[in-house]
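Working notes, beginning with the structure itself.
A single protein chain has been omitted from the complex, and every remaining protein chain is retained in its original position.
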Amino acid sequence: MSMKYSKEHEWVLIEGDSATVGITNYAQEQLGDVVFVEVPDAGKAVDKGDEVAVVESVKAASEIYAPISGEVSEGNATLEDAPATINSNAEGDGWIFKMSIGDASELDELMDAAAYADHVAGLE
Amino acid sequence: MTDKLETITGNRGLQLEQPLIFEQDAPGRLGVDLGEPQTSETHLGGVERKDAIGLPNLSEPQTVRHYTRISQKNYGIDSGFYPLGSCTMKHNPRLNEKMARLPGFASLHPMQPTSTTQGALELIDACAHWLKVTCNMPAVAMSPAAGAQGELCGMMAIKAAIEDRGEGEQRTRVLVPESAHGTNPATAAACGYSVDSIPANDRGRVDLDAFLSKLDDDVAGIMLTNPNTCGLFESDIIKIADAVHDAGAFFYCDGANLNAIMGRIRPGDLGIDCMHINLHKTFSTPHGGGGPGAGPVVLSEPLAPFAPLPFVVHGDDGFDLVEHKDGEGEKSFGRIKGFHGQMGMFIRALSFMMSHGSDGLRQASSDAVLNANYLLAELKDTLSPSFDGPCMHECLFDDSFLKDTGVTTLDFAKAMIDEGFHPMTMYFPLVVHGALLMEPTESESLETLDQYIHALKGLTAMAKSGNADHFLEAPRLTPRRRLDETAAARAPVLRWKKEE
Partner (left out) sequence: MRYLPLTDDDRAKMLSTIGAKKIEDLYSDVPAEALLDTPVDLPSHMGEIEVERAISAMAAKNLSTADAPSFLGAGAYRHHVPASVDALIQRGEFLTAYTPYQPEVSQGTLQYLFEFQTQVALLTGMEIANASMYDGATACAEAVMMAGRVVKRKKAILSGGLHPHYREATDCIAGYHGMTLDAAAPSPSGDEDLAAMIDGDTACVVVQNPDFFGNVRDLTPLADACHEAGALLIAVVTEVVSLGAITAPGDMGADIIAAEGQSIGNALNYGGPTVGLFAVRNKHLRQMPGRICGQTNDVDGKRGFVLTLSTREQHIRREKATSNICTNSGLCALAFTIHMTLLGEDGFKKLAAINHANAVTLKGKLENVDGVEVINDSFFNEFTLRLTKSAADVVEELAAMGILGGVPASRLYPGNGDVENLLIVAATELTTNSDMDALSMALSKILGGGQ
């Protein structure tokens, strides 16, 4: 089990051959109050970089891209009625979807926590 | 403080609380006296409505009072200064309203034989003539319903022309500057094009080199606003137009800012191929709280044959309408609206143009530019201008003057409301941080501008003196204070429902 991060401010929790994806705490702060999340249906096959989900605040919509290739196994249906979970717990209950890991080598292109912290520091 | 005064009714003098019409229902009331149906025989195909609709019943005086009261919760250009950048909130002459209501126009049915509507076709033709001459363009498509539909019309004409020369598969990309109105990329996408963003240079104009590097034989066109949304004239526009044409592409100009240049610069002289004209901006047809608008599109010679249906032509027996894809309409890309366009808006716009005349239109654009530059000059040391002047008809500031005050652009704007002004456009264009875009138009007197400048200087001093609370609490004196948009979006309530 390990946690990786993308430049697009997504976190990827890797557990065996499955990955859970959400947006980072930094991303939710930037976005402000989340009002709606469009989560993907299970079974959707995605390539790395494909648009998978959308997280919306009042004045912005943020596309969530697949951090790796694979197949969506579950979308977080609880976000439909409780989008604010992303604000309160972005890196836990606010997960957006789970997916299979189609090509493990793509994980190497993601950052670890320290590299992501540097990435965020560079933006400020 | 007076704004804390509580009243028994919730009313506050002239600010009157008004429930929804649905909350004023009383069975038996009527606002319209109609006679009785002359027969009870029906031929409704077995689907007669049996259930109640749920509409409330009100009398006429209640209805008149209701809409009068809620109107008083609105700020209009009639109420005061409305410097909403990019929106051209100018005076709406009532003569135009009177002309549009002449029964010879208002009660004219669109499907009457054209032999009975010659005056209407003459008016459309006259309005078209004014637009063509003002822009020095050979043709104009009159039917688009609003600016965004005008954009769609322009891009469809471009696509039709490209397909006509067999390059439909090849040209799939449209270049749009990052400072563009959101409708531009939305329109390009609606026509099936991919959108490629062009960066701005440090002078707020299109970065010419970046633009040239993106221009290739897969580009269908460029969509460029001029003057641009930073209120600046694109000084390289003729070079851009030449490069676009050399690449075999077309030049779409967003005409939202025509008010800066009418009578002084003709878009046709800048090498554009098409441009929509917001009659509800430049030619003063009322915004009406969000429409109706009208978005005629001037077209160059190569695009003219592809203009949408219908259009007015001079026939043997007077004016005629080409309504179908045959004869003169053979190459038309089709129809984008029911009937013939926004006739009511053509009448108002023509009335405005005739009232000004060519001399007055030129003076109007000059005054609009003068007013904006005056604001820029008077405010440049108080606020933080994004670019050096001169500007065109609007001036752009960023929020660096508010740095470390704890006050945002939004807060600043809300405090302007308490001072009796409508806020400027905020957070647009996206190319500067915390944008404040001000467009005074030619309708404002020097006295009004000076009052506004005085208020802005006072507010800035207050923000810098550490009084952030004044801004965070604003507005205080409005019928409603800041509204919870997050709650509105999280659990949408989009209609009234009877309480169970």
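Worth a mention:
By letter and in written order, the chains are A and B; residue numbering begins at 1 in each of them.
Criterion: a contact is a pair of C-beta atoms (placed from the backbone, for glycine too) under 8 Å apart; a residue touches a chain by one contact, two chains touch by 3 or more.
Worth saying up front: this structure is predicted, and the values here are computed from it rather than measured.
Shown chains touched by the hidden chain across the complete assembly: A, B. Of B:145, B:224, B:253 or B:456, it is B:145 that touches the chain left out of the display.
For the chain left out of this panel, the touching residue among B:214, B:337 or B:470 is B:337. Considering B:300, B:386 or B:443, the position touching the chain not shown turns out to be B:443 (whole complex). On the side of subunit A, touch with the chain left out of the figure occurs at residues 36, 38, 56-61, 63.
In the analysis below, only the chains that are shown with their structure count from here on.
Computed from the mean C-alpha positions, the centre of subunit A lies at a distance of 38 Å from the centre of subunit B. Interface residues of subunit B facing subunit A in the complex, by the touch rule stated above, are 427, 485-486, 489-490.
Those residues of subunit A lying in contact with subunit B across their complex are 33, 35-36, 56-59, 83-84.
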